[in-house]
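Provided herewith is a single structure, encoded as structure tokens, for subsequent inquiry.
With one protein chain held back, the other chains of the complex are shown just where they sit.
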């Protein structure tokens, strides 16, 4: 079922892409679920000693936070109102290509540096209650005093950050916007470990299944898992390089201090890539195991057939010989002919058993 | 059938190459379909407030557009009149090697920078109505005020751009020639997503077929798809590196502004390469699945044989024993001998069934 | 069993990771065994002519060694008292991220350079008495006059260094702290050779098993070994690059002289990586061997079946013919009919044997 | 047969190498066919308005062409007279290592730049009339006014160049020696396309064979083709890098103008490498196809066996039952017993057929 799902998804994906064919680059086209909820904006404004949550009623109230010296986290949920996104973009000085990527839910992970802001697209991955892998598009814009987060749905992986801001734990309250930007990346990548864990568990279940009860479906599940690993790698693996480039960047928006934290995230991204690589190799091993078990099973089947046939075919022949109707067959008249032949048959039977025992087939 | 076709194509390809053996480099030899339609030139001249479509009658009318400050899109369809191409080339100051590549429909994708122009060769790929993959050669020359497009056939993937110019949507009317050049690349690469979608659909159909009804032809289709992916990769994958070089280029023909857009195209090219890589791995998985299903089917066949043989061969032997003609076989005279032996046979039959049941073969 | 174990381990690993989800980066969370023994600190202070072992009672006594011109090896065993680690860190000027990595027993190998210290995380690998592979986390901090070693358990691979310090053998007593830092890395990497040896031995045992007595479990063991090699490679292979970067580093903490020794360690790390690569390829070969042996066995089984069936089925048919009850069957009345038919059967039997002999199946 | 041949060749190769064991580097040892024809020198001297072919009688007449301002193509056929080669080398100022490589027919492709000349070794590959792949060693030396070509045999791939010089077509008559040097490389690489075509044709023939009539020999042919591709790649693939280095070279012997042409050759070399890579992957696919067809065939064989056995073994048992000789078997006395049992047998027969039909085995 995992496969079907991701199959359907990628199907939709390209259908979505079709919408954009022939359109000008920079056209702001939302590719996600059009019936999604209305756009909802929340602003968390804070510094070391101050914290306020705003629910702005109009764009002006949002833009007001652009240049205040406090750090503002502008959280925008719902991307289907593209004209709203466009207006926001204009006020915050975002490039049309950036706006296009914000609403393009199929955009692969990227980090683009502009003169006045840094723009990143990431994939949030998490496992929902139905044990399905959910992928969600998130776009983050880092300005001097403000981080804007654009999401499709209300669910996200940032509740830990919200709590730390509220409770003054961690460093986030004492640091500037670039640290908040880092914290978002950190939260997204930390969630990848859950996905890794999910794959790991499925891998172990399949390993059990291959070893103890391989069925035709098992091969299919292995291949699905392998395909899933390939797809996750595609969404996750660019992140490592992006962060690495960000660390080398000369943009003044990222302080030297924050780069030390980015090195830590880079480390996590590297670990995730390595894990995915290992899972890929393990899925290949699983398939090999599966094939070898199928061969072993066939061997077992063949052995049963061979033993049964090898024992009874000669005996049947012997019975057949004494079932012939020749007039003159001296053995038939012997008093103990029948018992002698039964004895011979028993001997052959035992000899065959011993032979197969010695061959280690029994 | 896809295979046969591409086989024939590559066959023709090398035959075409043969024409060029021993000829001087820079020889302008059209390798495409010689009976193709006559050369047709259209010029779309525009700037922000002005738009005119010309159908020039002679070369002078074409060359006139070289240095006008408006942007001119010189669209040349039909490459078999090599002397015409040569004359055009001379007037626009193109290198003979460039002209050779313009008409060499087998040329792999390339971007060459010259002092006065930038020259690119690309492969347009699209799926026609018969669901076949069509590959078409297109050569694009970027001059200061003018972009020349050389195509074999009337069909192309640039209708979206024509419309945007006509309707003043997008940026193309407000920008200079380099943006138009970028728009062509963008349109070509956007169409690759259709091809990716086509492969994806075939992949899913084959996945179904492998899982539910694998046949000898299925393996052949998988291998054809794999070969198709390899060939598309060959036409498509150089594009990424070419664009990357173009972004790093110091040519004055490409403005810094356009390079931001090129970064976006680079992103798409990267995505396409990643998809092709995934499809390649998926085709390998499909083949593995196919092989494992064949093995499973063989196992099933063997099980039927083994069960039938293991049950009836011993029973037949038993019947054979009491079909022997010995004079003295006490059981034969027993009143219920026949029914006892039938009972024994039933017992053996049931025992065997239980045995195979426990082995999970039934 | 090796597999199960490592499976469980990696399971625990991610559960450990879960603890950290949503927490601030730099949160000092011990992921190891919480019931581990209390923190134990030993300090070995020495220079060329002086050697003293301290068992400090409080933090001040530890910090006192920070700036003495003698070399101090501060050995801290037990990482579950995170508040202690935090205090130590503050006194020695360690970054919170460093402290996080010190207690994060799942951290992959890393070397980070800070202004006043160099920080490394490594995995000690060794084989315990039960022939199991043990992985242990160790964090090493190099300060100007002092090397701090943080370990989970009392066991370590540094006894050789302790002895050399005690007995004044080798160079360690005459050198400064950076040489001690190198000596730790050298000891850790030298122990990897034991692990390599362990894999090598298992590889040879499996090679024997595959060749002489392949069973279904054998395939499983091969795959386990392959997975083990993959996992070891993950813990070991980053080390090479880390040392290489350390050699190129411009930090004043590492003297030019010590770098010559680091080149030697780099050499060992390279050798270990090469060995792991070879073992990976050898495990693939083993699996191929296994599959070919399974096929050969199946061939043998099939040959037995084919020979038995091919010989006796025709003979049984012949016996069946003369078991028919037709009223007029001339051969049945022949005086020697029975013996003639026995002769014919013997002839067929011998002919079949010769046929299979010639086919080299016997 | 292709394999055997290339096997023998590589055999000879190493035997040739043995000649050189223990000899000083720079020893001029001809490794080719010692009975080869005598050395034959032809000089084509030309410039834009002048053309003369010389057949020099002695070395002085050859050396005379070294510094004339016209372009001289010194063509030397036959490499077994090493003392002649040595004298030529001394007069033209060639390094002994260059001379060694000129006569070492086993030398892999290389381009070495010296102060006064550029030296290249290439492999000419072509298909002879017997459809065999022929590899021939050619060494080319570019001096300021003169290009020397050293070949083993009279046959070469340069007739196109000779004609273009004679007929004044192309650019070669108007250009200097470096263009001639480029023209040789261009001709050699153009011929590789023929080899590619040859492999392509064999690939298609094998593809047909695998699909319609796979035999044990087919596998062998596929592997031979794969090995051939590997060997060609070895002779051909270094060329790409060599040309690339030549383009980046700062030698004054290569004009900027010629480098534009070299870029074109580089393009061709890249295309050839890509083709070889694709053929390598296709040969792997072919082998997979072959294996899957063998498995399918086995499946078919097994199905026939299983159907025959499953139908007739139970029927035979039934017949066996009524062939038993019990005194009291009521069915035997029934008037229609025989016809009833025939009916039952027919029923079983039909039921079995339907069963196998439903399983899609018939």
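Each chain gets a letter, A, B, C and D, in the order it is written, and its residues are counted from 1.
The criterion applied here is as follows: contacts are C-beta pairs under 8 Å (C-beta built on N, C-alpha and C of every residue); 3 or more make two chains touch, one makes a residue touch a chain.
None of these values were measured; they are calculated from a predicted model.
Among the chains included here, which ones are touched by the excluded chain in the whole complex?
Over the full assembly, the chain not pictured touches C, D.
Which of D:230, D:347 or D:362 sits in contact with the chain that's absent?
Within the whole complex, the residue contacting the unshown chain is D:230.
Tell me, which residues in subunit D touch the chain that this view leaves out?
Residues 3, 7, 10-11, 14-15, 17-18, 20-27, 95, 97, 107-108, 110, 112, 216, 219-220, 223, 226-227, 230-231, 234, 287, 290-291, 294-295, 297-298, 301-302, 304-305, 308-309, 312-313, 315-316, 319-320, 322-325, 329, 331-338, 341-342, 345 of subunit D touch the chain absent from view.
Applying the definition given at the start, please give the residues of subunit C touching the unseen chain.
For subunit C, the residues touching the absent chain are 159-161, 163-164, 169-172, 182-183, 186-187, 190-191, 193-194, 196-197, 200-201, 204, 207, 211, 260-261, 263-265, 267, 270-271, 274, 278, 281-282, 285-286, 288-289, 291-293, 295-296, 298-299, 302-303, 305-306, 309-310, 313-314, 316-317, 320-321, 323-329, 361.
Here, only the chains that are shown with their structure count from here on.
Can you check how far apart subunit A and subunit C are, centre to centre, with Cα atoms defining each centre and the answer in Å?
26
Using the touch rule from the top of the page, what residues of subunit C touch 2 or more other chains?
Touching at least two other chains: 323.
Think of each chain as a node with edges to the chains it touches; is that a line, ring, star, complete or other?
line
Who touches whom among the chains?
Listed in label order, the chain pairs in contact are A-B, A-C, B-D.
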